[in-house]
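What you see is the complex with one protein chain gone and the rest in place.
Then we have chain A:
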Amino acid sequence: MAEKTFYQEYEVFSKRTPSSAFQHQFSLLAPNEDMALVMAQENFMRREPVADIWIVNRKHIRAMDAEEKLTLGRLDNKQYRTTKGYGYLKKKWRHYEQQMLDEKEILSWGGDGK
């Protein structure tokens, strides 16, 4: 009888390096959080580098049901929110002999910079 309530379900997240984002790995069963952390390493991180681990008891996760997932669908009429709606600028800038500052260009400014 004890076994029916022995394990709790945990979802495991980890990141490879200090600067990377957490990624969902898989789930596991453990009797408590400390064991869950140990099991997470044993089960999912035997080889690849790992910088941090989170374990989350499944009962604390509010997931979406199939009905709610339908609300995630998007209408294809939001180009004004994306760079796609401003793609025509490339041609305009070419007329003024300038390069367009696109995503690739702008995100490159954070580094040592050229």
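Points worth noting:
In this text, contacts are C-beta pairs under 8 Å (C-beta built on N, C-alpha and C of every residue); 3 or more make two chains touch, one makes a residue touch a chain; residues count from 1.
One rule holds for everything that comes next: contacts and distances are computed from a predicted model.
A single chain of the complex does not appear, and UniProt lists its protein name as "Phenylacetate-CoA oxygenase, PaaG subunit", one of "Phenylacetate-CoA oxygenase, PaaG subunit", "proton-translocating NAD(P)(+) transhydrogenase", "Sulfite reductase (NADPH) hemoprotein beta-component" or "Tripartite tricarboxylate transporter substrate binding protein". Interface with the hidden chain, as seen from chain A, comprises residues 2-8, 26-29, 31-32, 35, 42-44, 46-47, 63, 65-67, 70.
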